[in-house]
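Of the protein chains in this complex, one is absent; all others appear in place.
Our next item is chain A:
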Amino acid sequence: MIPAKFDYVRPSTVEEAVSALQQGGEDAKVLAGGQSLLPVLRLRLAAPSLVVDLGGLAELRQIGEDGDMIAIGAMAAHHDVMRNELVQRHVALLGQATETVADRQVRHRGTLGGALAHADPAGDLGPVALALDAEFVIAGSGGSRTVPASEFFVDYFTTAIGENEILTQVRFPKYTGWGSHYEKFNRTAQAWSMVAVAAALKIDGGTISEARVGLANMSSTPVRATGVEQALVGQAATADAVRAAAEHATEGTDAPSDADAAADYREHLARVLTGRAVLAAAG
């Protein structure tokens, strides 16, 4: 299918990209891996007058260590994120979730920044960023600002990234030595999550000392399951304790109903999958 006509620029610095967006006005769109944007254009659900391609910004593909944070450029492809050694060592949950995103082809094109900026509530990386207290570095005409994950996701497909702004980097605290697991439930093997649960645990001497749990597709944004986290802390990671904690999984959710799953089924899944994710994270 053929998109409507648009102008196209491929800037080579973040500043140029920001000013291109500014000049493009309301109708300008940023292009990262194109895995979500191109279908939208081809189905003519959007018809931007200008597309600003970030593909030329090599600096935004870097993944590195920055003190006690792992800093991932917004344009790092899913494939590169999940294969990265720093990610595997310090933010294993992100790698695990990224491996479940779509298929090989999409993972080579799609980017971490693009997925988070797109903010599909069914996306797999939002709940990870939220649960792990990631920080979002956003560049605008006035320079950069940093937004915590708790403020980044605003609504369906809506984030704290303003008009004429670009997400440049996502920073994760290190969770070295934590157990983690991403439990995804979908209709077909390579589809979006019907519900998914991201869980990371710190276990000291058989007792859960810290817990992070995030849910995909249980509301208009990713959800942090704080009730579950609180119920887990101080518990031994036994099946019974975990199952009891998982009962809190639906607190603060507002599960959608669609052709794949009605809200009550999603809620049931959230509880079951939370139990499974946490038990798997506990090892």
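Here is the rule we go by: a residue touches a chain if its C-beta (ideal position, glycine included) is under 8 Å from a C-beta of that chain, and two chains touch if they have at least 3 such contacts; residues count from 1.
Here, contacts and distances are computed from a predicted model.
Missing from the rendering is one chain, named in UniProt as "Carbon-monoxide dehydrogenase large subunit" (options: "ABC transporter permease", "Carbon-monoxide dehydrogenase large subunit", "Dihydroorotase" or "Cytochrome ubiquinol oxidase subunit I").
Of the candidate positions A:12, A:190, A:207 or A:230, contact with the unshown chain belongs to A:190. Shown as candidates are A:54, A:161 or A:261; the residue that touches the absent chain is A:261.
Against the chain not shown here, chain A presents residues 1-2, 4-5, 39, 43-44, 103, 185, 187-192, 194, 259-262, 265, 268-269, 272-273.
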